[in-house]
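Note that this complex is displayed minus one protein chain, with the remaining chains in position.
Let's look at chain A:
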Amino acid sequence: MDDEDVRTLKAVFDRLIPEDQFGPSASKVGCLDFLDAQLTGGYGEASTLYREGPEQPHEEQMLQKAQFIAIPRERYRAGLQALRAYILETDGASFADLPPSRQDEILAGMEQGTIKLGMALNTGAFFELMLTNVREGYFADPYYGGNKDMAGWKMIGFPGARYDYRAYTDRTGQKLNLVPVSLVPKN
């Protein structure tokens, strides 16, 4: 990923999880660092996928779900490249420099299938990949580089990596105000 890709991704992530009264933005809590670490590791290489051929034209239809042999690292590269080319053509600019309302319009189009970034790219699936990963970064343990200050957990009221709730099992239906804890003491 080059600087322009990172700039685009930061802008996308911060529209998917923007800064507002509910909590900080995706990039503020480290979701880009999170993604970087994930793509460098086994996840980025799809080390768990069965990638043997032949690829059948009807795989997706039979399984009712998008199928990939391409690894996430490649999918990001191809997806961001296609996004860059698309915006250059439609708006003559970079995604990161567009006004938020236009950015949202493009993202919604990708999500709903009204925008196709290119023939070779499953645009909806690329959108889902980014949404999945930004949420992971926002809600995974801070150990993985995102969810700084456990902001994602504080937003919804998840107490984190606790291991014993026996003191609370009888207090059903009550607000417990538990302070979240992380696997790592400092983050």
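The rule is simple: contacts are C-beta pairs under 8 Å (C-beta built on N, C-alpha and C of every residue); 3 or more make two chains touch, one makes a residue touch a chain; residues count from 1.
Keep this in mind: contacts and distances are computed from a predicted model.
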Protein name as given in UniProt for the chain not displayed, "Xanthine dehydrogenase family protein subunit M", "Branched-chain amino acid ABC transporter permease", "Protein translocase subunit SecD" or "GMC family oxidoreductase": "GMC family oxidoreductase"
Contact residue for the chain not shown (choose from A:5, A:74 or A:111): A:111
Among A:120, A:156 or A:179, the residue in touch with the chain that has been omitted: A:156
Residue ranges of chain A at the interface with the undisplayed chain: 15-18, 20, 22-23, 43, 47-52, 54, 56, 58-59, 62-65, 67-69, 104, 107, 111, 131, 135-136, 139-141, 143-144, 152-153, 155-166, 168-170, 172-176, 183
